[in-house]
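What follows is a short report on a single structure.
For this view, one protein chain was removed and the others were kept in their places.
For subunit A:
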Amino acid sequence: MAMCAVLRCVSANFSAALPLLTRPAHFWTCQNSRRPNMLRTLYTTSSRLSGALKFTDKHEWVRVEGTVGTVGISNFAQEALGDVVYCGLPEVGTKLEQMEEFGALESVKAASELYSPLTGEVTEINTNLADNPGLVNKACYEDGWLIKMTIEKPAELDELMDEAAYEKFIKSLDS
């Protein structure tokens, strides 16, 4: 996902906002921002529940189940993007190279391209996102998945970051 968000500024004093922290887990995160271990446990726990994730440096994740990879965007990405209002996804059957642009997510004030974590063919797209694009914000690792695809080159998975490496990566962006 291209994090060079297109922001429409009214003035230099632009203020956007993050999604409402409705889930108690996130409120907990907010209160305990001085305790990074808490943060890491939270993300690790949520991903263990849904299977091991691999991440790109453009904030997509892929979860492999058998021969199928499910693709979505990370919590870091959905927070930065804001309320998703439209998902532009490819058609089933589209062949993708690793890092090829396959679509875009639009939020109120920003738009971001999506990049394929792997080489493969799109087998399914999440049709629920047409009527409910907010699923990407509410459940980015579960119901907010974007596409499913075949995995033509399994070795590409080794090039991606595991959760711990991704956590480190996003922390490095903060400095």
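Convention: contacts are C-beta pairs under 8 Å (C-beta built on N, C-alpha and C of every residue); 3 or more make two chains touch, one makes a residue touch a chain; residues count from 1.
The rule is short, and it goes like this: contacts and distances are computed from a predicted model.
Only one chain is not pictured, and the protein name UniProt records for it, out of "Transmembrane channel-like protein", "Palmitoyltransferase", "Aminomethyltransferase" or "Protein ROH1", is "Aminomethyltransferase". Only one of A:V62, A:A80 or A:V136 touches the chain withheld from this view, namely A:A80. Mapped onto subunit A, the interface with the missing chain covers residues 3-21, 29-31, 33-34, 76, 79-80, 82-83, 85-86, 88, 104, 106, 108-109, 111, 171, 173-174.
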